[in-house]
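Worksheet: one structure, shown below.
Yeah, one chain of the complex is gone here, protein chain that is, but the others are all in their spots.
Every chain is named by a letter (A and B) in the order it is written, and numbering of its residues begins at 1.
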Amino acid sequence: MLTLSSDFGAPYPAAMKGVLLSNTDARLVDVSHDFPRQDVRTAAFWLRELLPYFPPAVHLVVVDPGVGTDRAAIVVRAGEHALVGPDNGVLVPVARQLADGDDIEVFEIDDGDAASSTFHGRDVFAPAAAAVHEADSEHIEDLDRCTPIEAIEELRFPDPDYREDETAGEVLVVDGFGNVITNVPGEVLDGSFGDSIAINDERVPVERSYAHAEPEERLVTVGSHENVELAVNRGRGERAFGVGVGDPVVLTDV
Amino acid sequence: MLTLSSDFGAPYPAAMKGVLLSNTDARLVDVSHDFPRQDVRTAAFWLRELLPYFPPAVHLVVVDPGVGTDRAAIVVRAGEHALVGPDNGVLVPVARQLADGDDIEVFEIDDGDAASSTFHGRDVFAPAAAAVHEADSEHIEDLDRCTPIEAIEELRFPDPDYREDETAGEVLVVDGFGNVITNVPGEVLDGSFGDSIAINDERVPVERSYAHAEPEERLVTVGSHENVELAVNRGRGERAFGVGVGDPVVLTDV
Partner (left out) sequence: MLTLSSDFGAPYPAAMKGVLLSNTDARLVDVSHDFPRQDVRTAAFWLRELLPYFPPAVHLVVVDPGVGTDRAAIVVRAGEHALVGPDNGVLVPVARQLADGDDIEVFEIDDGDAASSTFHGRDVFAPAAAAVHEADSEHIEDLDRCTPIEAIEELRFPDPDYREDETAGEVLVVDGFGNVITNVPGEVLDGSFGDSIAINDERVPVERSYAHAEPEERLVTVGSHENVELAVNRGRGERAFGVGVGDPVVLTDV
């Protein structure tokens, strides 16, 4: 199995699919091609949340604002999975999640004389992903163009700051429904569904799910990623709470 | 075969795909993940129009504004098809269409202790759909977590009102091209292509298809769903006619 993720929107993913299908009979599964454009951090978050639900696979990931520069093209072996993409941090959080405490291994792809400088998804990463799939992720080291390397560009999400009466976190991403996903673990809410908590000094009910609040009303819940989420029942949380990615979210008991 | 439909946009469908692929080798086919968010009625319309074109399959449908409340999770057997989704009416019109006059059968899914309260698509419906696919829709009653139930939340589209000189219908949905799909059966136009009819008191030509009108001009036609449709050749019908979902559409002979 071979999954595809990118920030390409349409129609560039089709060129990658054509190249893959010319080089492997693997089952192809689109994860998403609608990651926010050139936003490595948000893509890294979603990949960490999504790819662990897949069976062992080769995951082709192209969110690559540095295409054509000297950033490396890499393959990462993580558990029974392999990830193929640019060395800009996008693969790191999901690789550590898939490795589940084990080490990850990193290989640099020699991109030879890639036909283009502007579309490595098609000319470098897709051929490499097909080759890794055909070789099986156990045999990445046998591939001509893959050389083990030590370093990888890091990317870490910030931890919240736990203070005496409050937890100071921040917004990691806003999803398509307008739900605001923070870096604060859901355990901080301590299962206090039905009670209230202060979010940035405003009192908000803590609910088990969206529809437990009245329509259009704000709520705090534990999202499917197990983090604290700010939302509005049948509405958009990011507007009602007035926050965006990177903004502080301070939770205080009331 | 297993189809997927939701109002998730991107990237949440990928989590459902990961769960499905971890539990079945079924062929997966995306119907759409771009149904208008939390709009059960519009999704119900499209599913009724689209799924009957598929060969027998298990159809996973998640348009679920009540996720995490006590609305049931259900499986519906309809002809040779099975539908899996929330008991909020979204499955009803398509189920009756697929059953083609026969009874439909409804089973409640015991969601046990679902990992999340906010993403039953991933944690309840996808595992259930995979299980139904593996069991074959003939054997839903043999599944541990599926119990036959009698009732289902109803959802019916309104019938038009046939009066002496006119037919009073309403807008069911507006499609992505801006075509306005009404609840008035195409037979009301009686094949009078080339003639005119009054729509909400304004005279409009009746045409066999869009390009029979001049560019930018309004027309009335019979859409692919066999209902009366208000459209503009190379333009947007909902703007030119000034109508939206639920608005009255009165057809009068002229």
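The definition used in the following text is that a contact is a pair of C-beta atoms (placed from the backbone, for glycine too) under 8 Å apart; a residue touches a chain by one contact, two chains touch by 3 or more.
Since this is a predicted model, take the numbers as computed values, not measurements.
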Of B:15, B:51, B:174 or B:230, which sits in contact with the chain we cannot see? B:51
Subunit A residues that touch the omitted chain in the full complex: 8-15, 17-19, 21-22, 28, 37-38, 65-69, 115-119, 122-123
Note that subunit B touches the chain not displayed via residues 1, 3, 29-35, 46, 49-55, 175-177, 208-212, 221-224, 226, 229, 234
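Following the convention adopted for this analysis, only the chains that are shown with their structure count from here on.
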For subunit A versus subunit B, what separation do you get between their C-alpha means, in angstrom? 31
